[in-house]
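To start, the structure under review is shown below, and the notes come after it.
Here the complex is missing one protein chain, while the rest keep their positions.
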Amino acid sequence: MRLSEIIEILNLDLDPKKYNLNIEITKINSLENGKNGELSFLENSNYFKYLNSSLISAVLISEKDIKKVPKHIIPLISENPYIDLARISKYFTTSLEISEDKRVDEVVGKYSNIAKNVFLGSSVVIGNNVTIMHNSYVGDNVKIGDNSIIYPNVTIYKETIVGKNVIIHSATVIGSDGFGFATTNSGEHIKIYQNGNVIIEDSVEIGSNTSIDRAVFNSTIIRKGVKIDNLVQIAHNCDIGEGTLLAAQVGIAGSTKLGRNVVMGGQSAAVGHIVIAPFTTITGKAGVTKSITTSGKFWSGYPLFEHKKWLKFQAKISQLFSKR
Amino acid sequence: MRLSEIIEILNLDLDPKKYNLNIEITKINSLENGKNGELSFLENSNYFKYLNSSLISAVLISEKDIKKVPKHIIPLISENPYIDLARISKYFTTSLEISEDKRVDEVVGKYSNIAKNVFLGSSVVIGNNVTIMHNSYVGDNVKIGDNSIIYPNVTIYKETIVGKNVIIHSATVIGSDGFGFATTNSGEHIKIYQNGNVIIEDSVEIGSNTSIDRAVFNSTIIRKGVKIDNLVQIAHNCDIGEGTLLAAQVGIAGSTKLGRNVVMGGQSAAVGHIVIAPFTTITGKAGVTKSITTSGKFWSGYPLFEHKKWLKFQAKISQLFSKR
Partner (left out) sequence: MRLSEIIEILNLDLDPKKYNLNIEITKINSLENGKNGELSFLENSNYFKYLNSSLISAVLISEKDIKKVPKHIIPLISENPYIDLARISKYFTTSLEISEDKRVDEVVGKYSNIAKNVFLGSSVVIGNNVTIMHNSYVGDNVKIGDNSIIYPNVTIYKETIVGKNVIIHSATVIGSDGFGFATTNSGEHIKIYQNGNVIIEDSVEIGSNTSIDRAVFNSTIIRKGVKIDNLVQIAHNCDIGEGTLLAAQVGIAGSTKLGRNVVMGGQSAAVGHIVIAPFTTITGKAGVTKSITTSGKFWSGYPLFEHKKWLKFQAKISQLFSKR
């Protein structure tokens, strides 16, 4: 949509003589990843550092910060940039696949079996030797690579990309909306439409009743050879490194990035916006609240300790207790 | 059913001359909420206080407690009131929607899209501009308000009420039976039929693979503007206050009541039968075991501490540990 329309919807005040309001805004994006023709926002001072080198065309920003905006970016002065981002985000979402199972324009490779009652949205592309079982749902523009198996009652939301040799078990949901809201002073939560997607690379296996949310912008990524157990939560914009193993009931909050061959035990979790180094092992029920930057270590507990220290700590606790 | 039938089924001993056994019992209910024509039970002495003012017509009660029953309530003397309640509860459940997708008497508003393979039970009422996607299930007597979106493979059990502008993501289940059993001395668990329902108010969003159980009596309530993430458990008879946010994998046990704008972090939980004050924040993995009565505070850990104390406690642990 045109920048002039955005300004009108958000009821912003911008001098049409000073800026070209006819430019087309094609996407909302972060400052770091945004490109020409895209809109971003700035509210948290941690992100100022990305402003100068950002390729975006316009930014929602508070009046007090306007001097920091470089010349190539149009500043959209907003009393609450994050809430205005939420309000405009719904205009950048594609429509729901509410129509009947069309089966008019999908491409299905050789030797593939699509069971009865499977929904195929428009422009779906399915490779060779793919199995999709009873009642599963494959939204618009989804791609599924060769030899993949989708068990019954799986839901794959629109725009998801699934690689080759992938297995997805029943009742798992790929691409549901990330949990993103901007909260007003009165406590109302404005939905930030989740306009990204999920990319699942080759040779991934995903258990039953697992949820992997679509990205708010860009992609949630599950890399090659990752194996995910049942009832696992992977939030929007996570990046799960090659060969990582996530046991049952693990939860990973938004934008967290795991290196390759990380192992997380059952019911362990990681907060959002952190990095976990390659070859890290997190034992069951542990909680990771800060980035782990040294690779190959073994961690336990909540708060998190290196496993050996945690064992000593447990011994100390027992000892302390036994005095009484 | 008539009181005389209940007495016969449970094989109770009651003088037909002393009491009117012809009265119609329409529902099982708690002492607090029960009305005229309803049956309750009393086993736990904490509930004696509700007996005198209760509007119910009959109560299952131990012989030793019979003198506490006021004149307007008929006492049904039972060796095990809770087990007898369980045994009679199944006679108050409505039948399952086992029939074919009838699509004979539902009311569907303007501009609503009900996808292929969606099951609509009898007497369903759907507002205007509602979207219900592939393979979802809408049980008997369910109501869904204007502009709501039900994603694919959602299950909405009978009698659920869904407000306007509600979004429910895939594989989520609304209205499954609460986890309620009366256990005999021999260790057998007798099902307490869950005859209540779920009410979801306006502008609620619910993620994927979440379970919200129907009430045993009356309603489990999700109030206006609540946002619930993926893989969340809300047990029977919970009441989730307006604008509350529940992150992924949160669990809330039965009959717990959250005030408005509570925030619970990922994998946190609350035990049953407690109250959490408005504007309370519970951080990830924390466990709430007692009511929180002061509003606006920030809590962490299991056992639970105020967040600042918890941080100090963590520091103390580290210090203790580092001595070795």
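Structure notes:
So that you can tell them apart, the chains are marked A and B in the order they are listed, and the count of residues begins at 1 in each.
Here is the rule we go by: a residue touches a chain if its C-beta (ideal position, glycine included) is under 8 Å from a C-beta of that chain, and two chains touch if they have at least 3 such contacts.
Small disclaimer: the values here were computed from a predicted structure and weren't measured.
Considering A:N20, A:N36, A:T93 or A:N113, the position touching the chain not shown turns out to be A:N113 (whole complex). Shown as candidates are A:T26, A:N80, A:T131 or A:T183; the residue that touches the absent chain is A:T131. The chain that is not drawn here is touched, among residues B:I77, B:V108, B:I149 or B:L231, by B:L231. Among B:V173, B:V198 or B:V226, only B:V173 touches the chain left out of the display.
Residue-level contact of subunit B with the missing chain is found at 96-101, 117, 119, 135, 137, 153, 155, 157, 171-173, 176-177, 179, 181, 187-189, 191, 209-211, 213, 231, 233, 235, 249, 251, 253, 267, 269, 271, 287, 302-303, 305, 309, 312-313, 316.
Listed for subunit A, the residues touching the missing chain in the whole complex are 113, 115-117, 131, 133-135, 149, 151-153, 167, 169-171, 205, 207-209, 225, 227, 229-231, 242-243, 245, 247-249, 260-261, 266-267, 284-285, 314, 317, 320-321, 324.
Assume only the chains that are shown with their structure count from here on.
Averaging C-alpha coordinates per chain places the centre of subunit A 32 Å away from that of subunit B.
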